[in-house]
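One protein chain omitted, others in place.
To keep things simple, chains are lettered A, B, C, D and E as they appear, and every chain counts its residues starting from 1.
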Amino acid sequence: MSLSEQYRIRTEPHYQPQGNEVALFEMAYGARLPVMVKGPTGCGKSRFVEYMAWKLQRPLITVACNEDMTASDLVGRYLLEAGGTRWLDGPLTTAARIGAICYLDEIVEARQDTTVVIHPLTDHRRVLPLDKKGELVAAHPDFALVISYNPGYQSLMKDLKPSTKQRFTAFDFDYPEEALEARIVAEETGLALDACERLVRIAHAARRLKGHGLAEGISTRLLVHAAQLIRQGASARDACRMALVRPITDDADIRDTLDHAIDAQFA
Amino acid sequence: MSLSEQYRIRTEPHYQPQGNEVALFEMAYGARLPVMVKGPTGCGKSRFVEYMAWKLQRPLITVACNEDMTASDLVGRYLLEAGGTRWLDGPLTTAARIGAICYLDEIVEARQDTTVVIHPLTDHRRVLPLDKKGELVAAHPDFALVISYNPGYQSLMKDLKPSTKQRFTAFDFDYPEEALEARIVAEETGLALDACERLVRIAHAARRLKGHGLAEGISTRLLVHAAQLIRQGASARDACRMALVRPITDDADIRDTLDHAIDAQFA
Amino acid sequence: MSLSEQYRIRTEPHYQPQGNEVALFEMAYGARLPVMVKGPTGCGKSRFVEYMAWKLQRPLITVACNEDMTASDLVGRYLLEAGGTRWLDGPLTTAARIGAICYLDEIVEARQDTTVVIHPLTDHRRVLPLDKKGELVAAHPDFALVISYNPGYQSLMKDLKPSTKQRFTAFDFDYPEEALEARIVAEETGLALDACERLVRIAHAARRLKGHGLAEGISTRLLVHAAQLIRQGASARDACRMALVRPITDDADIRDTLDHAIDAQFA
Amino acid sequence: MSLSEQYRIRTEPHYQPQGNEVALFEMAYGARLPVMVKGPTGCGKSRFVEYMAWKLQRPLITVACNEDMTASDLVGRYLLEAGGTRWLDGPLTTAARIGAICYLDEIVEARQDTTVVIHPLTDHRRVLPLDKKGELVAAHPDFALVISYNPGYQSLMKDLKPSTKQRFTAFDFDYPEEALEARIVAEETGLALDACERLVRIAHAARRLKGHGLAEGISTRLLVHAAQLIRQGASARDACRMALVRPITDDADIRDTLDHAIDAQFA
Amino acid sequence: MSLSEQYRIRTEPHYQPQGNEVALFEMAYGARLPVMVKGPTGCGKSRFVEYMAWKLQRPLITVACNEDMTASDLVGRYLLEAGGTRWLDGPLTTAARIGAICYLDEIVEARQDTTVVIHPLTDHRRVLPLDKKGELVAAHPDFALVISYNPGYQSLMKDLKPSTKQRFTAFDFDYPEEALEARIVAEETGLALDACERLVRIAHAARRLKGHGLAEGISTRLLVHAAQLIRQGASARDACRMALVRPITDDADIRDTLDHAIDAQFA
Partner (left out) sequence: MSLSEQYRIRTEPHYQPQGNEVALFEMAYGARLPVMVKGPTGCGKSRFVEYMAWKLQRPLITVACNEDMTASDLVGRYLLEAGGTRWLDGPLTTAARIGAICYLDEIVEARQDTTVVIHPLTDHRRVLPLDKKGELVAAHPDFALVISYNPGYQSLMKDLKPSTKQRFTAFDFDYPEEALEARIVAEETGLALDACERLVRIAHAARRLKGHGLAEGISTRLLVHAAQLIRQGASARDACRMALVRPITDDADIRDTLDHAIDAQFA
């Protein structure tokens, strides 16, 4: 199977547009402008990127960024083999060669040396220097770069440099509005819409606590988890406690507040 | 012996359910939702996971997390050999391939950046990208991820990121209630139930000191140690001092308080 | 293709002189004096260097500096191969050998200790000692060193050492004056000059916020992005929000201020 | 010589029991409970462990822990050899295989990743996973783990985690009482008991200064040193200054106080 | 070409003595005492060392010290080759063997482990232990060690240890007095002496600002740069701004002050 095939999205991902983000992404891709997708945990950023890769019929190469990731992890390295050394392209190089969309998830986690290697790919040059190989890779015309970014994590210690930020066009994402979010949960899990609406109402109660004892609100993903547990036979109360509350807080007061919100919906 | 066989639990682990956690775990596993087991040191979290692996008839691969652990320790690395390099799967990769339950013990000890590698395994993708190998491992249908988490350790420096927490369903654990804990100690060691009840009472005294000079209370495991020493012929007082008090405190006042509690039970 | 060919600039880069910087650069190059190009993000520093390399008909080797870069990344290193070790010149060494212009972009990002390796290349000696190889490379007569430097990043922690600064002649750059900047955007994107002037006015509003909640103003590059999106069919308001505002701020107040500036121009 | 032979204690180490610690250690070993030996520098912790290994007829593998020690230093690593790679067991693995007592001296010095590898050996599992080799070593039935721990060093930065501490039974050690300590020094060095008693009295004077300018008191080991120097022909005053005082303090006042104590005993 | 030849200074370097430093250096070299050359950036320290090497007819091996430099970078290392390993002497070892002057430029930049390796070469032993090779190199009778040191950089974090400093004899350097400095600039660049005197007067203005907003004054080297630009055809004002002011300050007030000083000289 060719590399392009391996990374192609075969079936249409569930995605419910919230506005004109699909058209705008297509325009950014049309001009091959790098894209930054901003928003809180679990609001559907990765799903959106996956959906766009499917829609644009481009392979998608995703990299979960982290602080231990080196530039070599993105670009490639020499492997020592019995018959000599062999160069192994990293995911970014592969994407640049085959014309894939390269998606760097949670880019702020990466160290600066990792971040800086994308610079020459994100301006008019569209090249990737493989210093260790002495090769200058010209990006495939279809190549595009997408990064995700959670403003809630941003801190003095970890933020993108202005010279990196100014290479991107950006989308602001947030959780879907109430009716849409219930419909998404229902479609993904098969749970009755009425129960899904109750789940969404619990989420809204929790999101109001963000910054007041909760680092993040209850995401759409957690609602899907709760619905899945109910579909497996758990009581709604058990499912909500286990999927919506216990994972996100260790604080007894917050936990009680959220448990009351659950009981109010599933009395 | 195949890898699956090597990691299979052969004999039923001692486990005394405290509520409906066994059924709920089975539902979470049914939906392949990642599971977080929360609770203090030595309350039986690892035993519960071992029991569920036995009950579900899945191999169990346990990783003791620590702050020096790198992503490569979980995912795998190239070994340098005489004839070249050889890839060695890490425990997480092995679990994903053979359909084991992968249990990351004390996940908060790991650096946040290491924990990021589990992300693509814990959403709808269920894949593990081996960036260094250029391979995308699709998880076996039976694979599941379980982590343990001790809220007592949680600090500003060490906590899971919201984007990690929101990938899990969670169970709250605590030490068993008094009668059950005594029965567990008696069953595991063969010590008379009456003596076990006294041990549990000492533990309760110590647990009230948690946060007031003690980092953690006396765990069920320590009660088992004391009971074992008594069964070996030690006096109850010697056994309790050696198994329950000396390991957990260097503070003379705390030590005296606990020694008094021992003398009160074994006068 | 020879190394010299690989790094040669083939087509004249778009460059609009702002003063006599082209003649002065030629004089500095005539005396082979090292050059420091100072100025904010995205004001055209890299484009100027590229233009001068094209004008002087010299190959250009660009290195994006970062804080994890070691001296070996510039100078070269031994690679371990099946048959032994092989020396691989770094980009600075390559440039010194083939008589290229070596451009160290964002030099302050590099650690002070990495920047020390350029010292013997920047005085009358014009040599580069490869200590690890036991070789003393005499620079090609055409070799020159150019660095870029963003005074806005300068801090107690990150600044060039006096003994490094005092090896350079320096150019102060800034964003082009209003009419010129609009003309540059129009020429690069084909957007009508009138719309480009409006974009420039928005940029001017943002640049006044620099240091008052914005780390950097809206650069010429971002104006080009906005113009490209408009050319792809986006509304001017959508394009400006996505290209000029969302990438550079997460602050709701700043975002609203800039959105108002957009609406004022494209009412 | 087999590994077991290499690590066997051949001659009975000098050891003077201070209480029932020998019997209690035998009981802990009988139940294969891990043992922590606590106490100040030079009070005989290591000697006690050596004695118990001799008495129980088990090989003893001692590891001096330090901050640079990695998990591989305990567990083992691959060596590259002409004909391929060869796995080399670390001391902990060797001990687990041959049924030795593994003694980790000054465990708090080690980094957490080193500490954590002992966890699966110290609960009911009694296994050691060699992740890099893909092998799960089941401990020999005679294997036991002993660690030493000096509460005086304990600090916020360096302490065992509760989840590590709660795996051990613990012994509190201190310097022997006066008559016993003199007898020990006399037996080890052949110095007359009367002179040894004087040495012990000097030590008692110094131990009262612990925490008042002295980090630790004069240990039994230093008394043995002084006695050895006297046996070599040094005057008692010279020997005491050189063996008891100069090594432990640079403070002129403390030095004078201790010198007076010497002169009072050896007038 | 032999190593001695490769490092020999072939043509007499421009050097204008400021006092009896040439004779004193010859005496220090006569007794093979290590030499420390102290002084501000760009005052001619390296030129002096080069001149002395030429005068004494010794090869000169210069090492630009930096924080990433390891002891192996100075002493040497094993290289892996097809037919086995090969030892490669580092620059310090080469100098010790061939009787060169080894010049460690900006020694305070190096880490202590790098600094400490020079100790046995700088006392009566005059040896260099190659621990990794198991060889003890006795220094050639003509070998000498010279280090440079900028007291202005000295800080709590980076200073030589007393035990290192006390191995050297030291020279204090400073910028040449006014007439001499103008003559040096004129001789090195061919610019008219009158213009050179004006340049020196600007430098004196700037040197008075040292410590009042300027980390270092304008060095002789920068005056040479300005003179070279003028010789290339730049106006004196452009040349001075570009060579003397822009490289050393980003502060608008300081820049204006210095620009006024330029305009006063080249009205």
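Convention: a residue touches a chain if its C-beta (ideal position, glycine included) is under 8 Å from a C-beta of that chain, and two chains touch if they have at least 3 such contacts.
A quick note: this is a predicted structure, and the numbers were derived from the prediction, not measured.
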Discussion item. Can you tell me which of E:Val116, E:Leu180 or E:Ile254 touches the chain that was removed from the display?
Written reply: E:Val116
Fill in: Sole residue of D:Asp73, D:Asp142 or D:Glu197 that reaches the chain not shown, by the stated touch rule
D:Asp73
Worksheet item: Considering the entire assembly, which residues of chain E contact the chain that has been omitted?
Response: 20, 24, 27-28, 30-31, 33, 36, 38, 70-71, 78, 80-85, 111-113, 115-117, 119-120, 123, 129, 131-132, 134, 136, 151, 154, 161-163, 165-172
Worksheet item: In terms of residues, what is the contact footprint of the unshown chain on chain D?
Response: 6-7, 41-42, 46, 62-69, 73, 77, 79-83, 88-91, 94, 105-106, 109, 150, 152-153, 215-216, 219, 221-222, 225, 228-229, 231-234, 238, 242-243, 246-248, 250
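Assume only the chains that are shown with their structure count from here on.
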Discussion item. Quick check: how many Å separate the C-alpha centres of chain C and chain D?
Written reply: 60
Item to complete: Provide the list of chain A residues touching at least two other chains, using ranges where the numbers run on.
Response: 80-83
